[in-house]
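All protein chains but one are shown at their positions in the complex.
Moving on, here comes chain A:
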Amino acid sequence: MAIIEVKNLKKSYGHLDVLKQITFDVNKNDVVAVIGPSGSGKSTMLRSLVQLETIDGGSICVSGDYLVKDGVYSKPADIKNITAKMGMVFQHFNLFPHLTVKENLELAPKLVKKQAPSAIQQQSKDILEKIGLSSHANAYPSNLSGGQKQRVAIARALMMNPDILLFDEPTSALDPELTGEVLQVMKDLAKEHMTMIVVTHEMGFAKEVANRVIFMDNGEIVESGHPAELFENPQHERTKAFLNRSLK
C-alpha cells in the first residue's frame, strides 16, 4: 500500500516551472532512487514533502493524511504531525556545530517528543553503536570526517523514529573514498525495510539497493521503473542520454 501519494505536484519560480504535474506513489518498505540531471527538480520535489518548499498545486498524501490537497495546505498543526513522519538527510549534513554528536542526536527528541531522558539516552547510545560511532559521542561535528558527519546526520534523523527517510544527495558533498561508509548505513536501513526516497547521483546505489528508480528531467518524471529495467532498457531518449552520460 502507498505510504506516500503525490499527485500533479506543481511549483514555479516566476515563469520557471520547476515541477510540472509530478505524480508518483511510494509503497511501504520501498527504496526509491530519484535520478536526473541538475536542475531537474529532484531536490525541490523531495523538499516539498517535508514542507521545506511550498508547492503551487497538486496533492501530497502521507499515510492517508493530506499535507496538501489540490494546492490547499492543511492546518499548521496537521502539517507538523504529517511531516513528523518523515526524516530528512541533507547534502551538507546540517549538523548543529555547537553541539556534540550525542547532543545533536538528543536535542529534538528532548524538545519535541518529550520522552524520558533515560529512554532518549539509551536510544542515542544504541543508534551510535549501530552506525559505529559510539567512540565519537562527545566529539563536535567539526572533528568528524564528512562520512562520519553524514552518518551522524542519518542517526539524528532516526532518533525521531520516522516512517520514511528522505535523502537529498547524501553523498554528493563527500570525497569519493568516504561515500562507501554512508551508502553502507543506507543499505543496512534498506535491509531493515526502512522506507526511503533517495535523490542521488550514485547510479551504483540506485541499481543495487533501490527497488524503484524515478528519472526526472526538466521538472517532469520522464520514466520510472525497476532499476534493472530502467538501467538496461530505458524507454525514453532523455533517459538514455542521461544514463549514457552518467554511466560512462
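Just so we're on the same page, contacts are C-beta pairs under 8 Å (C-beta built on N, C-alpha and C of every residue); 3 or more make two chains touch, one makes a residue touch a chain; residues count from 1.
Heads up, the rule we're going with is that contacts and distances are computed from a predicted model.
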Quiz item: For the chain that is missing from this picture, which UniProt protein name fits: "Cytochrome bc1 complex Rieske iron-sulfur subunit", "Amino acid ABC transporter permease", "Tryptophan synthase beta chain" or "3-oxoacyl-[acyl-carrier-protein] reductase"?
Solution: "Amino acid ABC transporter permease"
Quiz prompt | Residue of A:I3, A:V34, A:V68 or A:M88 touching the missing chain in the full complex | solution = A:M88
Quiz item: Which residue among A:N143, A:S172 or A:N244 touches the omitted chain?
Solution: A:N143
Quiz item: Which of these touches the unseen chain: A:M160, A:M203 or A:L243?
Solution: A:M160
Exercise. Check the options A:K80, A:H193 or A:K240 and report the residue that touches the missing chain.
Key: A:K80
Exercise. Write the list of chain A residues that the hidden chain touches.
Key: 50-52, 80, 83-84, 86-88, 90, 92, 94-99, 107-108, 111-112, 140-143, 156-157, 160
